[in-house]
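A single protein chain has been omitted; all remaining protein chains appear in their positions.
As written, the chain order gives the labels A, B and C, with residue 1 at the start of each chain.
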Amino acid sequence: MEYRRLGRTGLQLSVLSYGSWVTFHQQVGDNLGDKLMGLAYDNGINFFDNAEAYEGGKSEEVMGRILKNKNWDRTTYCISSKAFFGMYGKNNKPTQRGLSRKHLTEACHMALKRMQMDYLDLFYCHRPDPEVGMEEIVRTMNTLIAQGKILYWGTSEWSAGDILEANAVAKGLGLEGPAMEQPQYNLFERQKMENDYLPVFKEVGIGTTIWSPLASGLLTGKYNDGVPEGSRLSIEKYGWLKEAALQEERVEKVRQLKTIADELNTSLSALSVAWTIHNPNVTTTILGATKEEQLTENLKALDLYPMLTTEVMDRMDKIMGTKP
Amino acid sequence: MEYRRLGRTGLQLSVLSYGSWVTFHQQVGDNLGDKLMGLAYDNGINFFDNAEAYEGGKSEEVMGRILKNKNWDRTTYCISSKAFFGMYGKNNKPTQRGLSRKHLTEACHMALKRMQMDYLDLFYCHRPDPEVGMEEIVRTMNTLIAQGKILYWGTSEWSAGDILEANAVAKGLGLEGPAMEQPQYNLFERQKMENDYLPVFKEVGIGTTIWSPLASGLLTGKYNDGVPEGSRLSIEKYGWLKEAALQEERVEKVRQLKTIADELNTSLSALSVAWTIHNPNVTTTILGATKEEQLTENLKALDLYPMLTTEVMDRMDKIMGTKP
Amino acid sequence: MEYRRLGRTGLQLSVLSYGSWVTFHQQVGDNLGDKLMGLAYDNGINFFDNAEAYEGGKSEEVMGRILKNKNWDRTTYCISSKAFFGMYGKNNKPTQRGLSRKHLTEACHMALKRMQMDYLDLFYCHRPDPEVGMEEIVRTMNTLIAQGKILYWGTSEWSAGDILEANAVAKGLGLEGPAMEQPQYNLFERQKMENDYLPVFKEVGIGTTIWSPLASGLLTGKYNDGVPEGSRLSIEKYGWLKEAALQEERVEKVRQLKTIADELNTSLSALSVAWTIHNPNVTTTILGATKEEQLTENLKALDLYPMLTTEVMDRMDKIMGTKP
Partner (left out) sequence: MEYRRLGRTGLQLSVLSYGSWVTFHQQVGDNLGDKLMGLAYDNGINFFDNAEAYEGGKSEEVMGRILKNKNWDRTTYCISSKAFFGMYGKNNKPTQRGLSRKHLTEACHMALKRMQMDYLDLFYCHRPDPEVGMEEIVRTMNTLIAQGKILYWGTSEWSAGDILEANAVAKGLGLEGPAMEQPQYNLFERQKMENDYLPVFKEVGIGTTIWSPLASGLLTGKYNDGVPEGSRLSIEKYGWLKEAALQEERVEKVRQLKTIADELNTSLSALSVAWTIHNPNVTTTILGATKEEQLTENLKALDLYPMLTTEVMDRMDKIMGTKP
């Protein structure tokens, strides 16, 4: 496994990491989760990603039970949670979501309880919240650090401007700005990572923990012949993803990528994941595999990415047409 | 229910809230309190107001027992307390009142104990205290936030100048200024909310939690024909309110307001409460109903206030003659 | 009882207070201490002074047991401790004295344990310590405040320059400077309170808690006819006080003061104590009475001091010849 510094911090995260997302509790129960996390850990993965919003807290409960059972040395891995969406979706009460001090503080306490831990390594603002002053967010996160409840705080899906503002407000108060951002990044979504955030990387030294490296599975190639039963896209609950993801145009591009994967003697998944960590501004790419074979396949990206020559990268750019 | 941000903070409070004031323990026992708070909560009220001074702490004890019994999710509602007057009125020892670090700290600890909680959402300086340096107040409140004992601090019945000073002192120390003010506001008392505080709303972004929307009951119209037995004004202990409140001149105005209420097919109470939340600088108006029917009546203000047209507001202004 | 603000703070201390000094454990056991503190408290005294150095911590243990037994409301009184001398006098190990972070922190913890409390109201640097940087002292005291272990910090027998430096260092760090100083002050020792500290009172707004108002008993007049058996001065351990205190010249002045006391129909003790609280820069004068009669006599200073006219004060000045 390769490890990278999380931006300017001293935290060394495995360049591939594992997220329970909406799969834990929903598709992945305790037993399978145990196997998947064990496989990840044994392969050197040291960052496990989570959030209050994933299956209404159940994703964290499953991970907490698995970690308790594994009994790995707490100093060998990192755990995250994120606050914003609340646990109850549309049933959230007004104080149970957003980035107010009340919700950030209570969300942190509840995540610690669900995961059965004393502190989180990373704690994210899961989205920007125009309904809270930036000073309140910065102060609250710093208070949680001072109280020993979290080690680093960051953002997810914030704009470059949001992050720069948070950093400026923190500096002005003598406090600590965000250390990391968790954006979507894959062969279809490149604007933020490859353009918007460039000044943020340079000026603030922020690390990134990438989600959706396979574009909701699209880049695995499994939709090349239509949506199979039992795949994440087939679950009605996430039906809203269908429209955007399944455009035939996109699938066609994936089919062309397949040629390159074949040439490199690898899978579309491994190629797509490898492509993300080829970007040095990526600290870690979060895998969301729900089967051991998938995870094993994704891990091949590690050996693959040094083989992505300029020539290969150029060909991929041409196929995708998404380079900013 | 409608929810509004508490000033610049991210806290979303219901625009109508409920306060136990001096009624809990005195007029409202545990059983009735349980029903009233249940009715409020079921109607979306998420802020319950209290203070050390209300019935010498007994008001908080009653509320604490009710909340323990209700067992609502702590993240769904907000609780306040206030320090200044102490619990013993004229029998307070000199260290048991005011805004010294000793009293603010001990008052917070005692309120938490009486209410059986780990933290207060809002904690107020119940009055200004010229006998304490502003720096001590600001530092103490920030220390309580850092210790996780309170989430937001504010003021009650402070002048605009006091609030601006607190804010300036906080800024100078890199600390957090007051987030909210709790003033009296009703059709008779408009000077502060509609004139004095305007620069505070603009520069500091302070929220307001309004008390006495019905002018001690005067605006319910129940004194239109004299003081009935059993009403709050008839209780000798609060006899000092009589003189000011019962001036015939004021009652006459209320009688004229009744015409407008009748036209709108509503009660004087609902009209008067609706009038307060029509002001966008009001975050929430605290109701103090002691009977379920009253609370139900007051809650009608929610549907009513969008119907207060400019024409209706002008007529009310003319009747009252209190617009600054 | 009259109460005065402790300098710029909001703490209201009784203008007369009670200190266990070296008398508790040595001359005053638990039973007598209980009576003396009860008498003090019943007369409105709300500040009980102590220090690690008084009888090697035993003075605090006695006071702690008495307070536990009394079970007074913790919010009605204030307790102090002081660190510098350590508990073991010449047997202190090098880390057990002075104003290092280690000793200040450990001394605070030990005082809380001896007094069986959660926090001290006032915590003093018992002497200046040229062997510690001022920043370390200021930071340590502020950390103890942030941790909720003390409410206010101050100094004892520091020079005006020391106090101003502490204040300047605190301001520069955005931290809190000393709130009070405990100097010796009596008809023989006037230089600091009436001259040196004047800029400190003006610029820093420091409060004062006065010790030795009776000049080690000299001003009670009890040495007017020689040193009696059983008095504090007769105890060999404190023999070093004899030389300075018993100069015949000083006793002669006391004899002349007696004339004024007689004219005012009061005792020398009451007159001398009253003279200290006549100075508005005195927040409180600490009494060290070891007998109930003495304490009762000293408390008469309260009614007496408003009767100290300019004419009387001038005559006292002339007799003493100690006015700066």
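Definition applied: a contact is a pair of C-beta atoms (placed from the backbone, for glycine too) under 8 Å apart; a residue touches a chain by one contact, two chains touch by 3 or more.
Since we're looking at a predicted model, the values are computed, not measured.
Although it is not drawn, the missing chain touches A, C when the whole complex is taken into account. Although one chain is not drawn, the whole complex shows that of C:Thr105, C:Asn224 or C:Thr322 it is C:Thr105 that touches it.
Here the missing chain is touched by one residue of A:Leu32, A:Leu151 or A:Leu198, and it is A:Leu151. The omitted chain makes contact with just one of the residues C:Thr95, C:Gln256 or C:Thr296: C:Thr95. One of C:Thr143, C:Gln184, C:Asn224 or C:Asn279 touches the chain omitted from the figure, and that residue is C:Thr143. The omitted chain makes contact with subunit A at the following residues, 3, 5, 8-12, 14, 46, 73-78, 121, 145-146, 148, 151-152, 174, 176, 205. Looking at subunit C, the residues touching the absent chain are 93-96, 98-103, 105-106, 110, 129, 131-133, 135-137, 139, 143, 146-147, 173-174.
Everything below uses one rule, namely that only the chains that are shown with their structure count from here on.
Arrangement of the chains shown, judged by which pairs touch: a linear chain-to-chain path with two open ends.
One rotation lays the C-alpha atoms of subunit A on subunit B, and its angle is 90 degrees to the nearest 5. Chain geometry summary: the mean Cα position of subunit A and that of subunit C are 62 Å apart. Counting partner chains per residue, subunit C shows two or more touched chains at no residue at all.
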